[in-house]
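Below are the structure tokens for one structure; questions will follow.
Excluded from the complex is one protein chain; the other protein chains are retained at their positions.
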Amino acid sequence: MRKSKPLRSEMGWSNRDTITVRGFDLTKDLLGKVDLGGMAWLEITGRLPTPKEAEVFNALLITLVEHGMTPQAISTRLIATCSPEAMQAAVAAGLLGVGSVFAGGSEQIARVLQTALDGRDDAADLAAIAGAIVEDHVARKSPIPGIGHPIHKPIDPRTPVLFGIAEKNGYRGRYVALLEAIAATAEKRLNRSLPINATGAIGAVLSELGFPWRICRGVAIIGRAVGLVGHIAEEMRNPLGLEIWERIDHEVMTNATAGGGDS
Amino acid sequence: MRKSKPLRSEMGWSNRDTITVRGFDLTKDLLGKVDLGGMAWLEITGRLPTPKEAEVFNALLITLVEHGMTPQAISTRLIATCSPEAMQAAVAAGLLGVGSVFAGGSEQIARVLQTALDGRDDAADLAAIAGAIVEDHVARKSPIPGIGHPIHKPIDPRTPVLFGIAEKNGYRGRYVALLEAIAATAEKRLNRSLPINATGAIGAVLSELGFPWRICRGVAIIGRAVGLVGHIAEEMRNPLGLEIWERIDHEVMTNATAGGGDS
Amino acid sequence: MRKSKPLRSEMGWSNRDTITVRGFDLTKDLLGKVDLGGMAWLEITGRLPTPKEAEVFNALLITLVEHGMTPQAISTRLIATCSPEAMQAAVAAGLLGVGSVFAGGSEQIARVLQTALDGRDDAADLAAIAGAIVEDHVARKSPIPGIGHPIHKPIDPRTPVLFGIAEKNGYRGRYVALLEAIAATAEKRLNRSLPINATGAIGAVLSELGFPWRICRGVAIIGRAVGLVGHIAEEMRNPLGLEIWERIDHEVMTNATAGGGDS
Partner (left out) sequence: MRKSKPLRSEMGWSNRDTITVRGFDLTKDLLGKVDLGGMAWLEITGRLPTPKEAEVFNALLITLVEHGMTPQAISTRLIATCSPEAMQAAVAAGLLGVGSVFAGGSEQIARVLQTALDGRDDAADLAAIAGAIVEDHVARKSPIPGIGHPIHKPIDPRTPVLFGIAEKNGYRGRYVALLEAIAATAEKRLNRSLPINATGAIGAVLSELGFPWRICRGVAIIGRAVGLVGHIAEEMRNPLGLEIWERIDHEVMTNATAGGGDS
């Protein structure tokens, strides 16, 4: 006979008269009192945020909501065209792109920062640590997460604003400092513009707020879910999915039948 | 030659120095000034909410974030167990369940309410309209969306609180009144307890806020995305996915090999 | 105390030495003896197909595998660009488009056909039934599923071939005849070319094979899953996702900043 492990969860439960969420009574303690950003904090950490935490966390959450016609937004619009009966499918199709290449990378830089500072006290030599991190990535020919941007050069305009909001609320500490040291070292070592990008800034500030690196991608997922619902709302007013599909289909067919099989 | 329709979108775009979201400068106008709920409103409607709108909308958004071990939360935990490298896949797996049966139903009731009141002035006889709606559903043997709950009887505790927040801010109007008339009529006609459930309340209040019914499911999708990230955070601390899988697998195997092939 | 319903499934189970799939020993009875199409039949029906059934079913399964740069294929390529670490996410993103508009429609026509002929004997007057179906759809201003195609006119070239394979194997019966009657009636009634399309042919022949309408979309899902893996394989050799994204993003940005905010 198999021995069962009891299933226990602190997320929530309900009975006839009450709904409990992370120990709070939803109708008495939360509805009308907590906003969506505070609810996200509660879900992930198990307690409500202080006003300072809420200000910083909401700034991080909204940064990645909207970036125009991203691959994720295009996918959401195409799938909304195919499956209009299931909006959840269209949002999910776009969310699946919050991966290692676009938008999901705050996990990677937070891992680097948290691993590097784990167990170190405040006297740690950040320049030396940054140097070792850069050399390690160069040796493995691996890109350093959190720095560099194809368009926003020499500065990603989101980064100083996010660091400013963090500083104002007391959350600009050694994780931010280490990331700054990494970017500075890498720019010198690789001799090109490598600004801290928004994903990097989010990973560093989430580390300041105490979020384990493994959960950091969740912040991008939440923000992008909001943005993709926005794209569906626009797609309902102004459909682009069909035009995008037909145009690509037409070009591929034209190129294929023109005998240009050089691909 | 195929004629292209130009692709135009008002969602957002960026250049080297700025990121524009729905006409606002992300770094100057939004970061540190708007919370995640306000950002969701902006994405869907194209303008920032008033404080009253923001209070009501945030209450609607957080209502569906967490309801314990829903089918969606279980799916997310199972897929997180299988694909730990891709958190976005686990969240998407759960979100796909925000459909017609669980959590997605505010679309259905908002459609009923908006269709019924479309083009009617304030003098419309809500009791007569409600009666027609109930009879139509009874005749088609179709369940009436937005009313009834397996557990929360005779009252879904979220409904009066949501209606109260709506009222306080000036958004308790004829959509809410029509839904109340539908529930009262249906209870009498079908002789059983049919409280307005949270999904129904959300659909009615979103209608008061001016949201087209087609986009209403998006509010559940956003809220549930937040909640599913919360479940992944707990799954990282306290894994349940493996136990759930092994237990079900074991029971099915035991029942199958015991010769009980009567299913 | 809640009373549990025992969980029973006939799909499969395993112990140390054997894996049982729908009552067959995987290693002794299936590996090397059954192809993927036969396995799909076994999974859905619980028995192995006859050679005739296998020929017809494989033809249906492969019809929808590949149709070039569909919205689904584009989504899969975009998500593969974003999340290269998770191929399953890219395939899922495309599969989510096997909905009511593209590729998923065999469910709808099979429902019409099976509902219409349920309980009728062979003497049923198909012309009269077809007439009633057409009039019902015209009255509801609802498109008739399974007929009409934007490109393949006046004949969808797949339809006569699929019906020929069905006929050769003894599966061209009254469901096919009813669909032909519907198409002929609708062409006359609506005075335009309305060929039976591939989706319609698949729905009719699946009905001949005894598949309940509710499962018919599964045939499109299986076929399209195969095709989307093919697109990922090409994307690895010849990446298009990035170019598609950048081109659309660039056009939207150019149109937006040119002051042409007329969308």
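Note that the chains are named A, B and C in the order they appear, and that numbering of residues resets to 1 at the start of each chain.
To be clear about the criterion, contacts are C-beta pairs under 8 Å (C-beta built on N, C-alpha and C of every residue); 3 or more make two chains touch, one makes a residue touch a chain.
All of these numbers come straight from a predicted model, not from anything done at the bench.
Trainee: With the full complex in mind, choose from B:49, B:97 or B:230 the residue touching the hidden chain.
Mentor: Touching the chain that is not displayed is residue B:97.
Trainee: Among C:61, C:147, C:181 or C:194, which one is in touch with the chain left out?
Mentor: C:61
Trainee: At which residues does chain A meet the chain that is not included here?
Mentor: Listed in rising order, the touching residues are 6-10, 13-15, 20, 83, 85-86, 88-89, 92, 96, 248-249, 251-253, 255-257, 260-263.
Trainee: Footprint of the hidden chain on chain C, which residues?
Mentor: 2, 4-5, 7-19, 21-22, 26-27, 30-32, 34-37, 39-40, 42-45, 54-55, 58-59, 61-63, 65-69, 73, 86-89, 91-92, 95-99, 104, 107, 151-153, 157-158, 161-162, 164-165, 212, 214-215, 217-218, 221-223, 225-227, 229-234, 236, 238, 240, 243-244, 246-247, 250
Trainee: List the residues of chain B that touch the chain left out of this view.
Mentor: So the residues of chain B touching the unseen chain are 68-72, 74-75, 78-79, 81-86, 89-90, 92-94, 96-104, 238, 241, 244-245, 248-249, 252-253, 263.
We take it that only the chains that are shown with their structure count from here on.
Trainee: What is the size of the turn, to the nearest 5°, that moves the C-alpha atoms of chain A onto the matching ones in chain C?
Mentor: Rounded to 5 degrees, the superposing rotation is 180 degrees.
Trainee: Taking each chain's centre as the mean of its C-alpha atoms, which one ends up farthest from the centre of chain C?
Mentor: The chain farthest from chain C, judged by C-alpha centres, is A.
Trainee: What whole-number Å value describes the gap between the mean CA coordinates of chain B and chain C?
Mentor: That pair's centroid distance is 29 Å.
Trainee: Could you check chain B for residues that touch two or more other chains and list them?
Mentor: Those would be 7-10, 13-15, 86, 88-89, 92, 96.
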